[in-house]
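Below you'll find the structure I mean.
Heads up, one of the protein chains got dropped from this complex, but the rest are sitting where they should.
So, chain A:
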Amino acid sequence: MRPILLKGHKGPLTCVKYNKDGDLLFTTCRRGGVNLWYSDDGERIGTYNNHNGAVMYVDVNFACTRLATASMDATARIWDVETGKVLREFKTQAGNRCASFATGDKRLAVLTDPWGDQPCCIQIFDTESGDSPVMRIPMDVGVAKATRALWGPLNKKILVSNEAGGILSYEAATGECLIERCDFEQEIPDFTYSQDMMTFIVASKDHTAMLYDTNTLEPIRKYVSDRPINSAAISPLMDHVVIGGGQDASAVTTTAGRSGRFQALFYHKIFENEIGSVQGHFGPINSLAFNPDGRSFTSGGEDGYVRVHHFDPEYFSLE
């Protein structure tokens, strides 16, 4: 398996995401900038320039016409995928960590960092009109900072992960917190849905990742590794999950390069055992995504590289 190295960012990657059809790949960078690539050969199609700060998250709608970005420049934007024009710009009071399209694209949920004495807040915007949010769901004061806020199936819930290792479920209609659970000892940097959104996988700095049932929010499986985990993804094709991370960026230079543990690790989704690893990054992996056809996956690292891996035929004969 020979990866394709995408060198288009000047700084650490924050998010990589495929569109629904799996032919396009969006990547975001902490130094600002969003890139669009052909996922098959890694050719760059274009960039979405306008943000004045780190872009933390990117979401693409079902039809692949609209792109939502969350940025630390205190805005969230909706772009036209094809032309790269900014269609909407939502100004928020502080930096944004996450932006997520609701099913049907009518709503956009933006997760805003705490500012002043205001806590983290999920702001729900109308994608068509109005500059102020149609709804705000503030987190409780004093609760750890939220890291992701993603719509659940049928727009009924919004799932939130936080820096204390907690997963919370908010009712989207009322803004009420329905379920709160804390299965991790440390921060959850990222979680991603399976393709049908019926399960999701949570990555944690406490060296573990867990698979959850979206509906009941009960953990199903646990994957234990030997490194802090920054991101995880569920294969749509095989019974596999991929998790990645590595020694914290601030400690990387203190030890031998090989011991940083920057490989992407494959685990069997059901049996929880490690089945393989893919190395290449020389900094921690920040984001992972499977192509919706399950035949390739992409990792974005702190080292500024995006690596697109197309699996060898042998991979598909694995159990």
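Everything below uses one rule, namely that a residue touches a chain if its C-beta (ideal position, glycine included) is under 8 Å from a C-beta of that chain, and two chains touch if they have at least 3 such contacts; residues count from 1.
The definition used in the following text is that contacts and distances are computed from a predicted model.
Considering only "Aldehyde dehydrogenase domain-containing protein", "Eukaryotic translation initiation factor 3 subunit B", "Probable U3 small nucleolar RNA-associated protein 7 isoform X1" or "Exosome complex component RRP40", the record for the omitted chain gives "Eukaryotic translation initiation factor 3 subunit B", by its UniProt protein name. Checked against the full complex, the candidates A:V141, A:L154 or A:L318 give a single residue touching the omitted chain, namely A:L154.
The chain not shown here is touched by just one of A:R31, A:R44, A:R181 or A:R221, and that residue is A:R221. Here the missing chain is touched by one residue of A:M1, A:I45 or A:M198, and it is A:M198. Residues 62-63, 102-104, 153-155, 195-196, 198-199, 213, 215, 220-221, 226, 236, 247, 255-256, 258-259, 269-272 of chain A touch the missing chain (whole complex, contact as defined above).
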